[in-house]
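Right, one structure below, let's go through it.
Only a single protein chain was left out; the remaining protein chains are all shown in position.
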Amino acid sequence: MTSITLSGVNKSFGANFPVIRGVDLQIEDGEFCVFLGPSGCGKSTLLRMVAGLEMGYTGEIRIGDRVVDKVEPADRQVAMVFQNYALYPHMSVYDNMAFGLRQAKTAKAEIERRVQDAARILQIEPLLDRMPKALSGGQRQRVAIGRAIVRQPKVFLFDEPLSNLDAALRVHMRSEIATLHRNFPAASMIYVTHDQTEAMALADKIVLLHAGKDMLKHGSIAQVGKPLDLYHRPRNLFVAGFLGSPTMNFLPGTFIAQEAAGARVALKGGEELVVPVNGGALAPGGAVTLGVRPEHLAPVAAPAAQTLTRPVTAVEHFGEYSFVYLDSGTPTPMIAKVAGDGGVKAGDTASFAAPIECCHLFDGDGIALNHLTSL
Amino acid sequence: MATSPITRATGRVAVPVLGLFWLAVTTVPFLFMVMTTFKTQQESYSSSVWALPEALDFVNYADVLSGPFLTYLKNSVMVVVISVILIVVISAMAAYAFARMRFRFNEALFGLIVAGMIVPIHITLVPIYLMTRHMGLYDSPFALIGPYVATSLPISVFILTEFMRQIPKELEEAARLDGCGPFAIFFKVFFPLSGPGLSTVAIYNGIMLWNEFIFAYVLTSSTSTRTLPLAIWDYQGQYTSNIPAILAVVTLTSLPLVVAYAFGQEKIVKGMMAGSLKG
Partner (left out) sequence: MTDISTRSAGGGAGGAGLSLRKLAPAIFLAPAILLLAVYLLYPLVESFRLSLLDWNGLGADARFVGLDNWKKLATDTLFWEAAWNNILLAVFSVVIQMPIAVVLAVVLDNAGKGSRILKILYFLPLLMSSVALGVLFKYFYDVNFGPLNALLDYVGLGFLAQDWLGDTRFALGAVIAVVCWQYIPFYMVLFMAGLASFPAEISEAAKLDGASEATIFWKMKLPHLKGTFRTAVVLSVIGALRYFDLIYVMTGGGPEGSSELMATYMYRNVFSSFQLGYGSTVASGMFIVVILIASVLMRFSKRYETEV
């Protein structure tokens, strides 16, 4: 009953500056949904539309079974945690958390109980009398979350809540937010980030958004799905390139023929690979792009079927693994992520197996061809 | 290292010399003033101007204070306090609208109000004089409040709008999510958060109005209704050639601000510079 439904939602700033286009999206009861995308793609705008802070859109937003397009933010049963925390600087931690309840004329004892409960959950009881400026970044973050909790909302909204924290604290708070989600199973959460690790770690569902030209052409939503769906079955080049680090290798090639195991593709150097997708719609000789993630390339002793052989231009060692940079004749080098030191050095020629189930194929428009097997 | 010893030496001499020179320039008139107030009228004519008074005699002060001086003081305090409160509240409200609300003509209206800063108030003098007579407020200290508040609004709105533009937008949004309407946002979030801006506006206008002369001169005429700057004027007419007594009035009228200054120099300097440091 606290599902969130967006239907045909568009938003522009001014007459000719569209930011959100054709969003149809359903977020289920109790789901942890992450809006992910490059900077400026409209993640915050979309979140703020759900919060009621951004009006003047077309389409319809429902929270539960109520259309909220004309409902004031405070009446939408949502709570929001801002990137810069937005704690009221002139109020103590306690007052910050109690402010919304006081505005709603909640009974004093009830306020006290809820604030104390939230403070206990977040372990900020000793801080209740402090002013925000006397808190560390992590503590402010907790108070901001506490302020959301006490309102007992049906939807939690987070706008890049961790981006002002240092790396170690970010990982720690990330797990706390996951805990929070477990503690409030009834509430849905929408979480905005441009950090794919955060998205992969937290999300039940990722909504990956397009920016700029892609948004105009295909609508705002690039792909919606479970994190591993997006990782293993990206729908297009943008999704494939956005998730994963280092980013997926894209190798230009031509389609030869469809076989039982999949589509046979010839790469520039003459190597031929089979990708387990349905290329029936492709014309032989048509241009395609083969995609394979650096972590899926496995070093092999000698060239063979389904391998890629390239000169090594550089190797970066990280101890546990190494990045091997390979000259692929394209402007961006091909990268292989290998265990240990990789056993190769710049100047060598190295071969890597591209396991058939790990290859992706994109047509001339950058759209992924359907895999023959589902996940 | 490249600083030649000569430049450095000149600097070492020039800085204190110039510093003390201007100190003398600043203080000599005040010294003359305070010293003279302790002289008798007779003494002020007969002895040398720069001679110390014969005795530390407070008779001039006693003389002044036994007159209607306290009435002037009371009027000043009343007019300035009421005006400043109104200025702060009214300009903060307008500033909030300009800084944070979207409505048609926002920028145009703001520009128009800010342009009011360069209007010479003298052009308003005659119409306001006639209007005040018409309203039956002539020769009442309350007649001053309207013109005082109105003429202070442009700069105050300007300062506070600049200030409120710095307050993060997210605080307002958080307040909206917490159930605040525009009024609650203003009174519970923006007004308290504008403290430094409000105090700047209060100090600046408080000092300006405390010293205001022309409106008070034109709109009031009796001893019982006039403010402190007019005390000097009226005493000057009354004592004519009793220089020590007149200077005692000048000293007494300046004293409240000097005392306030002793307590918060930095704040007052900042307040007096308001509006000039920006824009």
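Lettered A and B in written order, each chain numbered from 1.
Operating definition for what follows: a residue touches a chain if its C-beta (ideal position, glycine included) is under 8 Å from a C-beta of that chain, and two chains touch if they have at least 3 such contacts.
Just so it is clear, the structure is predicted and the values come from calculations on it, not from any experiment.
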Among B:224, B:240 or B:265, the residue in touch with the chain that has been omitted: B:265
Touching residue (missing chain; options B:73, B:131 or B:202): B:131
On chain B, residues whose C-beta touches the chain left out of the figure: 1-4, 7-8, 11, 14-16, 18-19, 22-23, 25-30, 32-33, 36, 44-45, 48-50, 90-91, 93-94, 96-97, 101, 103, 106, 109, 113, 116, 118-128, 130-131, 146-147, 149-151, 153-154, 157, 179, 181-183, 186, 207, 210-214, 218, 228-230, 232-233, 236, 243, 246-247, 250, 253-254, 257-258, 261, 265, 268-269, 272-273, 276-277, 279
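Keep in mind that, in the parts below, only the chains that are shown with their structure count from here on.
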Whole-Å gap between the CA centroids of chain A and chain B: 57
Interface residues, chain A side, partner chain B - complex: 48, 51-53, 72-74, 78-80, 82-84, 86-90, 99-100, 103-104, 147, 151
Contact footprint of chain A on chain B as seen in their complex: 168, 170-171, 173-180, 184, 188-189, 192-193, 195
